[in-house]
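Structure, as structure tokens:
Shown here is a partial selection of chains from the complex, left in place.
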Amino acid sequence: MAEKNTKKIEFTLGAVIREPGSTIKNKTGGWRAMRPVLDQSKCVRCGTCWMYCPEGAIKKDEKGNFVIDYDYCKGCGICANECPVKAIKMELEKK
Amino acid sequence: MIRGLPEEEFFASGHRACAGCGAAIAMRHITKAAGRNTIVVQATGCMEVVSTPYPETAWRLPYIHGAFENTAAIASGIERALKTLGKKYNILVLGGDGATFDIGFGALSGAIERGHNFLYVCNDNGAYMNTGIQRSGATPKYAHTTTSPAGRVIPGKLEWKKPLPFIIASHRAPYVATASISEIPDLYSKIKKGLEIEGPCYVQVFSPCVPGWGIDSAKSVEVARLAVETRICPLYEIEGGILKITKDIKEPKPVEEYLKAQARFKHLSETQIKEIQAFVDGEWTRIKELEEKKCRFY
Amino acid sequence: MPLKEIRIHGRGGQGAVTASEVLAVAAFYDGKYCQAFPSFGVERRGAPVEAFTRIADEPINIREHVYEPDYVILLDPTLLSSVDVARGVKDSGIIIINSNRPASEFRLNTKAKIETIDMTAAAMEIIGKPFVNIASLGAFAAITAEITLESVFKAIDQEFAHKKAVAELNKKAAEKLYKMFRG
Amino acid sequence: MPEIVVEASRAMALGVKLCKPKVIPMYPITPQTHIVEALAEMINNGELQAEMIHVESEHSACSALLGAQAAGVRTFSATSSQGLALMYEILPIISGNRMPCVMAVANRALSAPISIWNDHSDAVSARDQGWIQLWVESTQEAIDTTIQLYKICEDHSVLLPGMLCLDGFTLSHVYERAIVPEQEQVDAFLPEYKPYIKLDPEKPITMGPIAFPNSFMEFKKMQHEAMLQALKVIKNVHDEFAKQFGRAYGDGLLELYRMEDAEYALMGMGTLVGTARVVVDKLREEGQKVGLIKLRSLRPFPKGELINATKNLQGLTVIDRHISLGYEGPLFSDVRSALFESDIRINNFIAGLGGRDITQKHLRKALLSLKERREGGWLL
């Protein structure tokens, strides 16, 4: 409704959605007012932030680093709050 | 696997839950535990509304939402249909506390009586959040909600929370457990167990709600943990009719710590806090007794 | 005065809906007819939301959505990346953006006038928190002259009838923003 | 199977069995129970390979119906009165999901006061909810229409749920002669159920999402268009059935009786049509040019067919076995709207509520009433 998305919708029979996980088209990063910044040097790779992120916005990359996907991170601050070594800082988002 | 949890996500990013939503954390790990061979049935509620805005869905599993109160019945139909088709899939039924404790309890009770093979998981955030924080049977005593407001003559909700896990265990459900979003590996293994055990199983997941509880979005896991540590949310499982505490809280924090962290309790008087502390102490003793005496639910 | 339509953009939790209501009340205190309503979405906290106000000298019968607002208030400029705030705005309209940057820096697809004003700074200074929704009405009153500051004050007093201190802070912030334009 | 004397409820159950539904959620309510009892017997005797779900309420029966159909199998249920009313919330959910569930409704009055007897208030009250409604007059028609209904609902140009409405007691508990088709015949007519979509981990889909104002209306329009399409499919399936089984009911939508040169006619649904046949015959003997229009399909409503059937009439009297309290008989409203452009007189009588018998006398009076205007008549 309030979103920019004005592309033409395809109407399926019975409103069935055939594309699993298609909310990934919805970049909820736009909701973010605060930005978590992960300091890899402090990180002990415990995965706590990954585990608790409500958005599934933290991923482990090939190198085993935990990285934040800002396309989806809503800036809730849970990761920063839960990180046992305080490797994540919340900063004011500016665009 | 990270911390024993699969990396594959079945509840996709881009959903519309509030920043910091406890339930969204639960959804991720419940679906991880269930895995690919799973059909999801979900009740109307926050998690349904935020996850299925046509033409998008957050679900990577086959999923059906019918109505608010009938998930157990829809699941019954699916289960029997799969039986006639000779297929064996996990049937994961998801409902909020409103859907489970209140409006959908008749259907759930009936499905348990019939002995369908599914796992019902209740995301317990203690109120009707999707419609704007109204009192449910799971709302804790004295909590302020929009239909049990802390007013000048009535101080919030007047009844204790409905003891649903015991009620369900009394149905002879083969497996009943409580879990919390603060204890993900425990939640994960309880879901797995509930899906493995034949028959109607039940797991109740304690999960804070940012606007509903009046907490900072960063605090939902922390508040959930406080609930466990204060014994507000005892973690146990009832298998074969026998209760076992899965996380003993030897030195509980005072409930006040938990209550003070939330706006929905900010009107509480000292006496009310004491009353809650006494209730929590009593329940813990009782649960301990049930465990020690090996009282049989069936 | 012909019917005037205002659209307020914010995020769930930032109070855009309350602002639209207080604006309506202010118009009422100016003796006008008014209508305020949210965008009727299922937005959760943090998501972009819109709220609307109509103001007129005559009773307002119309119930359709606001498609071509006369004014837009943007409470949170970070929304610009995801929301088309200039959508439908009349050529003669004004878009009021909460920002410390000059209007010229905002390139929007519109012929409407753009005004910027640092509501957050004012709010932080006076309220101590970045709550700009109510205060923004001071800016709106100054920029558009559709409502008076007195009425904004009265409307704030009514909204926060049980929280006098909050009312005072918001009035002060609104006044500050008002004075930044009509000093 | 040869012709037998059989209770309509059991006959329906035999018809259902021939269609091989896989899941049958059911909840007892008079006068529907004999249908599901007969099915329970077949299942427990190993004659029907299906699962019966003994749900705890009709709300759950309807929900389990949805679940089973969504999981990819053919389903059946049956109910009446308060049972249908309790399913009410789920009816538009099933149709909105485009699930071709089939349900029998042994029509019975809605409370209060409570009555276990027949009228049409239960199903007619549900006429807006996107279910095809076919109404039958006899045991034979009940069997035949059940078989047709599966084929209609499952047609990929339709994909809507269907109700088979039969009068409670007045038909459901009546024994009469009927031919029960052979399994091979039915197999040749009704293909095995192939879901157009189903819940399947191999191909995950999402059913029942939330639709914003930018899409909801389009889905309703699609449903409505499928309903209009069903008008054609009902006819075609009926004709095909008639060809294969040698039994026909008008054109499938309307059945006309002695209408060729009729000046006045009576219109209604269900068993009252049978009695009306006798009345028409007698009046014809008396030299009156009267006829009868039996409505088989209340939804979709065969407007065009009705206009055609009535074009030479001077008067039509509509019998409603239900009333929209505070207005008039709903069938009457439907008919008057359909025939708005015409100049014929249309009268209305409310009859047979809560099991009140509809007699020859009543129907004779109703037909003869056409000599004057009569809109709010009650046949007490």
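Lettered A, B, C and D in written order, each chain numbered from 1.
The criterion applied here is as follows: a contact is a pair of C-beta atoms (placed from the backbone, for glycine too) under 8 Å apart; a residue touches a chain by one contact, two chains touch by 3 or more.
Here the structure is a predicted model, which means the values were calculated and not measured.
**Q** For the entire complex in this file, put down the subunit formula using the displayed labels.
**A** A x2, B x2, C x2, D x2
Note that only the chains that are shown with their structure count from here on.
**Q** Based only on mean CA positions, could you tell me how far subunit B sits from subunit C in angstrom?
**A** Once rounded, the distance between the two centres reads 40 Å.
**Q** Counting only residues that touch at least 2 other chains, which ones in subunit A make the list?
**A** Residues 1, 9, 15, 17, 20, 27-28, 31-32, 74-75 of subunit A touch two or more partner chains.
**Q** On subunit B, where are the residues touching two or more other chains?
**A** Residue numbers touching two or more other chains: 16-17, 19, 21, 49, 52-55, 57, 59-61, 210, 217.
**Q** Considering the complex alone, what residue numbers of subunit A touch subunit C?
**A** Where subunit A meets subunit C, its residues are 1-4, 27-28, 30-33, 74-75, 93-95.
**Q** Touching residues of subunit C toward subunit B in the complex: what are they?
**A** Per the touch definition, subunit C meets subunit B at residues 12-13, 42-47.
**Q** In the complex formed with subunit A, which residues of subunit C make contact?
**A** Per the touch definition, subunit C meets subunit A at residues 9, 11, 39-41, 43, 46-50, 76-84.
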